[in-house]
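A single protein chain has been omitted; all remaining protein chains appear in their positions.
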Amino acid sequence: MARILLVTGGARSGKSTHAEARTLALGRPAHYIATAEIWDEEMAARIALHQARRGPEWTTHAEPLDLVKVLRATDDAPRLVDCLTLWLTNLMLGERDWEAAAKALLASLPDLAAPVVFVSNEVGLGIVPDNRLARDFRDAAGFLNQWVAAAADEVIFTVAGLPMKVK
Amino acid sequence: MARILLVTGGARSGKSTHAEARTLALGRPAHYIATAEIWDEEMAARIALHQARRGPEWTTHAEPLDLVKVLRATDDAPRLVDCLTLWLTNLMLGERDWEAAAKALLASLPDLAAPVVFVSNEVGLGIVPDNRLARDFRDAAGFLNQWVAAAADEVIFTVAGLPMKVK
Partner (left out) sequence: MARILLVTGGARSGKSTHAEARTLALGRPAHYIATAEIWDEEMAARIALHQARRGPEWTTHAEPLDLVKVLRATDDAPRLVDCLTLWLTNLMLGERDWEAAAKALLASLPDLAAPVVFVSNEVGLGIVPDNRLARDFRDAAGFLNQWVAAAADEVIFTVAGLPMKVK
């Protein structure tokens, strides 16, 4: 069974940088699975910033929804899924059944051979949001993080670019 | 003197589940002290979700304001107070003196015999809220957490369902 890592933390806490280093430590070259859907220039700028930092050792795959499929298609080398929270956003904005999708993802992990490093965001440590959608989203993100963390061999919480081992 | 535990963390970070396990490990059966006031259907649904997860080993007590009284009345077995942040909300929305209430709670702890596990929320790790009430609330919640943590024998910070020992 594949080794599963989860790297979670706040915005700009160094999650992706840490997760990239951990993925390459598991094997080179590696797959980079981007879940971002490019909605506007701001997001395009963020993605370009991340891509510029990564080197030629990475093969990039864009997959906003079907993580089960892309994980099966990239089972020959370590892969980084960046990130679960954007994947959840895509599911919820697309009015998909995110719980079913999350459970299908978790169910698919034992069949994988190559390691998977998941990046995720912690979004539940601020004041309760005013609007219902944001509250539902932060609840879903929290549950998703718990489920993936339970399945993971190792869980890292990043603070100021530094890893704290949680599991 | 009673053993005091504090389990704090973000929304959907697994605080309650961890705190329930810790309470039952201190003794069975146990008391569940719910501080939630049911304002609307959304909150009723959240409470029902929590209750469904707990088993018959729990006696439930609903007490939105007077924690000193309910802790004295349940001093025959371990109890879980879920949660301090909703208690603070009730105090502030009811225009009570929350600092006096918090100090009375802390002053009452040394007289208790049975363990108390408090659940609390971390709400101060997002952007500064726009409105004054939310800023006052997050300040109060932060101070309350500090005070209870100082009085506690053990403090746990939960991330993605996993406990990190802080004290």
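First chain written, first letter: the chains are A and B, and each begins at residue 1.
Methods note: contacts are C-beta pairs under 8 Å (C-beta built on N, C-alpha and C of every residue); 3 or more make two chains touch, one makes a residue touch a chain.
In this text the structure is predicted, and so the values were computed from the model without any measurement.
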Candidate in contact with the missing chain, chosen from A:S13, A:T74, A:S120 or A:N145: A:S13
For chain A, the residues touching the chain missing from this view: 9-14, 42, 122-127, 129, 134, 137-138, 159-162, 164
Chain not shown, touching residues in chain B: 6, 8, 10, 120, 122-128, 132, 135, 138-139, 141-143, 145-146, 148-150, 155, 157, 164, 166-167
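Criterion: only the chains that are shown with their structure count from here on.
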Where chain A and chain B are represented by their mean Cα positions, the distance between them in whole Å: 31
